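Here is the structure we will look at, set down as structure tokens.
What you see is the complex with one protein chain gone and the rest in place.
Presenting chain A:
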């Protein structure tokens, strides 16, 4: 690339700076508020305390809500992994005919608001199985259905770029059984795809609002619903706790996201091929 294309101009630096302020200021103010000891009528807080951090991070309510969010996230991830990986493998390697069907399903959560999906689920259960409404199973299944495309696209992409079809054919020629091929060739070759897809699913399940609010509500108070109660409630200290938890969540998600970008650099084809000595160790595209 020429210098003119890679160098950032002055106006671009101003734009990036302004955007950094827009995205940074809310975080700064959350941190300040969580540390403030009463902040009324002044531009910046005058006294500071760690009290809100201590109460929020040790509050049983917060821990219980975080625990529920975590349990929900783990269950959603497990459902998606179990359903998506075999399906993506089949779609790429053995029967490409199912691909359009899966693609059509994967468009739904991308195009439609999740609130609409949740509403539809509420109507469906009202008709078929009213006692399911408000259950953990229904909530988990709906969020798993809404998030599955993240994992599916990641895995399908990994399978295609790592030439999974050729890999498994070569493994079969070398006398590997189906199970051996899957465990020792395919899974290692798409590991990064699985990981980045899983992290995307986990991040959106952890912060999910529309489906949880509609299908569970107060019956299953996850962290976002706890935050809503703190936001709308007027009990003292709630704001400070909300600020502390929101700040922590943002930083945690940022670290997670840094990890995603780090592992997303595909290098895996050489590793997978090396395991069976199938092709000369060439670098992926």
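Throughout what follows, contacts are C-beta pairs under 8 Å (C-beta built on N, C-alpha and C of every residue); 3 or more make two chains touch, one makes a residue touch a chain; residues count from 1.
By our rule, contacts and distances are computed from a predicted model.
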From the options "Putative spermidine/putrescine transport system ATP-binding protein", "Carboxymuconolactone decarboxylase family protein", "Lactate utilization protein C" or "ABC transmembrane type-1 domain-containing protein", the chain left out of the display has the UniProt protein name "ABC transmembrane type-1 domain-containing protein"
Missing-chain contact, candidates A:35, A:75, A:167 or A:230, resolves to A:230
Contact with the hidden chain, among A:35, A:117 or A:185, goes to A:117
Interface residues of chain A toward the undisplayed chain are 1-2, 4-8, 12, 15-16, 19, 22-23, 25-27, 29-30, 32-33, 40-44, 82-84, 86-87, 89-92, 94-99, 101-102, 105, 107-109, 111-124, 127, 141-142, 144-146, 148, 156-157, 160, 165, 203-204, 207, 209-210, 213-214, 217, 224, 227-228, 230-232, 239, 242-243, 245-246, 249-250, 253-254, 257-258, 260-261
